[in-house]
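Excluded from the complex is one protein chain; the other protein chains are retained at their positions.
Entry: chain A
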């Protein structure tokens, strides 16, 4: 167990009569990036706040390294980016980050960190004048303070423009490269897809999936979508391939990963009749929908 930076075993949390987290078990190794996906109210933020020791839990254990959540050691080892983070509007970015550096007891290069997240120009401006994206970047800068063993990022991409998102994931990779276990709660499925090592899906407080994207796809058995464009007669092509006509000139067919090569061979054998072929593997969206909808056994 000691090789795990973050260990969660059969964690439960009740809010009144409602069980908001039920038997959650999740391990994150140093350097691993895990995406935590789920609908609003699936329990993502509750899980993160439990890991931080901010709210009491009703069963199960959490360990950050070997430390209990909320202990001084655990708080030194964790970095946290809250969802839609906000700061006191009267302080400047430099002052706010200096406060966090002092609280964490680190000697930090505050201007350097702010430059790293692209806030070098706004260093001495009041946070009240910042845009939402800039506040999010400031939040990210404090995650980089010290060398966290566990980084918990709650919806880190909310309010960020596409270029900032790229920067964000570069920073996440850097964190993981330094050996931090990174847990990212997110809705932004498309980015998480390429940027994480493992995906855990929460549905109404229950973990319904926890694996790599490839394994999850295979397990779900979601079809690969092939779209074939006919050169002349789409109806004839549809009849021969057994798919559906989708517009004037194309045919769409679905096949399982195992049948993919067979289908491709058949299409290739048709020679000149086929003008173009487009192949779409199952997207994270499809997977997510599959696992988030599936009833729990």
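Here is the rule we use: a residue touches a chain if its C-beta (ideal position, glycine included) is under 8 Å from a C-beta of that chain, and two chains touch if they have at least 3 such contacts; residues count from 1.
The rule is short, and it goes like this: contacts and distances are computed from a predicted model.
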Ask   = Going by UniProt, what is the name of the one chain that was not included in the view, given "Succinate dehydrogenase cytochrome b556 subunit", "Multisubunit sodium/proton antiporter, MrpG subunit", "ABC transporter permease" or "Rieske 2Fe-2S family protein"?
value = "ABC transporter permease"
Key: Of A:68, A:84, A:163 or A:214, the one touching the omitted chain in the full complex   = A:84
Query = Hey, which of A:142, A:157, A:196 or A:250 is the one touching the hidden chain?
reply = A:142
Note = Missing-chain contact among A:19, A:76 or A:125 belongs to A:76
Task = Determine which one of A:9, A:23 or A:95 touches the chain that has been left out.
result = A:95
Request  = Since one chain isn't shown, list which residues of chain A touch it in the complete complex.
outcome  = 49, 52, 54-55, 72, 75-76, 78-88, 90-91, 95-96, 99-100, 102-105, 126, 139, 142
